[in-house]
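Chains shown are a subset, placed as in the full complex.
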Amino acid sequence: MAWLNRSLIETRKLGEQEIRQVLKRAGELKKLWRGWRGTEFPHLSLRGRTVVNLFFEASTRTRSSFELAARRLGAHVLNLHPEASSVTKGETLFDTARNLEAMDPDLLVLRHASAGAPYQLSKILKIPIINAGDGFHEHPTQALLDLFTIEEAKGSAKGLNVLIVGDIAHSRVARSNIYTLRTMGARVSVCGPPSLMPPLARELGVAEVFHDLRKGIADADVVMMLRVQLERQNQMQFPSLGEYSRFWGLNADTVQSLKKGAIIMHPGPLNEGVEISQEVASGPYSVILNQVNNGVIIRMALMDLIFDGGSKAGGDRRRG
Amino acid sequence: MAWLNRSLIETRKLGEQEIRQVLKRAGELKKLWRGWRGTEFPHLSLRGRTVVNLFFEASTRTRSSFELAARRLGAHVLNLHPEASSVTKGETLFDTARNLEAMDPDLLVLRHASAGAPYQLSKILKIPIINAGDGFHEHPTQALLDLFTIEEAKGSAKGLNVLIVGDIAHSRVARSNIYTLRTMGARVSVCGPPSLMPPLARELGVAEVFHDLRKGIADADVVMMLRVQLERQNQMQFPSLGEYSRFWGLNADTVQSLKKGAIIMHPGPLNEGVEISQEVASGPYSVILNQVNNGVIIRMALMDLIFDGGSKAGGDRRRG
């Protein structure tokens, strides 16, 4: 239950107490960050540490969020973006990771196109790993920052109706959110074209599967729009972007079916005019920029917990 | 007239007092930098700050200059180079910028291929923006470092004859320099093939338009050579590079028409053998490397003025 030196690979196995610990620390760090007026941040708990951002998939936003989080806490950050061509063989990921570890970093943040890559590495490396997204599998820090944002807006996730809209079947964001939200007592439903719904929705713990957006959002306290993966559009899982937008996009019209006090979320980057209109994204229901702001905070909290107890433990681990 | 928390989008609107303030601070910081022998620079006025270099156009030199300037003053620097493919739509620039701002940086340095991009962003963001070059519009820090270099060499820009040579019509460097130089009392003329002269030279405040380089430089105290944009050559605005070089290039031969004490400038990177010969670029008239050295100093001065008054104001703004 303690986070010390632990990896975060998936939210599926996180218990309520563990999640609560991250949210609590995030709240404390957010308060500290916002109140800080000096020149040096008063909680440099990662000073002297080296965090490696190993991103096999490009992601300016997520990478920046981890980089800023680590630096705010005083760490050095080494950014690595191996080219896809050099990592086609599985051995190469392991070889890359073992070599990196031999350079004595303290934490590895990994994004990889293959589901399970962070888990595989966690079996051969001694340093902790944070999964920053692996294939269709999980994106745990996204789910934690979403949860933190929901609790900021609604007090608690417990008993809330959360609707996730879009390509649930191929979304690591959806999967990680379903796990954390259910663990925290929310009721999670999904909505989208039948071809994009998860084959085993009930086993995932999904309460209801909607194909009609208006029906789906009628009872929702939280509506989480997923990004349409434009690059997968040629797989023809829905007729056209126009049609997708008309049926499952959130716009000035559909947003009128929302309950009062409901919030709209999106993991970014937005396809404005497709799954969400610009108007709605920057409208009064939207907490999208709060998600971005909280993303850095949640990652600070997680790193802070992993290195809790100060430098000694880490020093031992690094050269253990 | 105070710089505190202000953006720098264009030099066209800068008054003499504002420009003088930057030059003065640059002079102080240059003296401090050159005299410094300790391990920690004694003016870490950006400590705890995060500067984002958002460069939509690649530019190793300008980006490095901003990065070094920010770090010398103690800031963290986040370098972002979004791929052109992902930013073809205007919304994406705004979305990118709003997301970045939500991560609580303190300053945005922006280079963009579209004239007006920094101005557009300055209307929606609360943090200050420094324009690091926008399309054919402006490159204000280049003009300020050029001015600083001119004053170092010639005492004052007032009353000097400055000749800018090359593709004036498409040069943001020329435009920004014309504005600052005229504001400071210099007389600015331009020279080059007719097809590359600005259509409204007189309205820009240009004193004379030369098509003959020897005539143009005869009276010049400062000759500023522009880079030939080789990638635009197929637009056939001049017959060939050889011909360009023969008529408008500065070489051992043409340089003999220069007045004694005149200086030669170039914003870099050089096309040696095209607009300037290697011999002239590293010869006694050239202050080209002084420009590079002063580039870091001017950017330090500007950031220093923007955050003047210390951390408190910035802290308030950042999380205001």
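What to note about this one:
Every chain is named by a letter (A and B) in the order it is written, and numbering of its residues begins at 1.
Just so it is clear, contacts are C-beta pairs under 8 Å (C-beta built on N, C-alpha and C of every residue); 3 or more make two chains touch, one makes a residue touch a chain.
The structure displayed is predicted, hence computed values, not measured ones.
Of 3 total copies in the complete assembly of this structure file, 2 are presented in place.
In this section, only the chains that are shown with their structure count from here on.
On superposing C-alpha atoms, the copy subunit A sits rotated by 120° relative to subunit B, to the nearest 5.
Note: centroid distance subunit A to subunit B, computed from Cα atoms, is 40 Å. Those residues of subunit A that touch subunit B in the shared complex are 33-34, 36-41, 58, 60-61, 64-65, 67-68, 71, 268-270, 272-273, 278, 289-290, 292-293, 295-296. For subunit B in complex with subunit A, the residues that touch the partner chain are 44, 47-48, 50, 74, 76, 78, 80, 82-83, 91-92, 95-96, 98-100, 102-105, 310-312, 315-316, 319.
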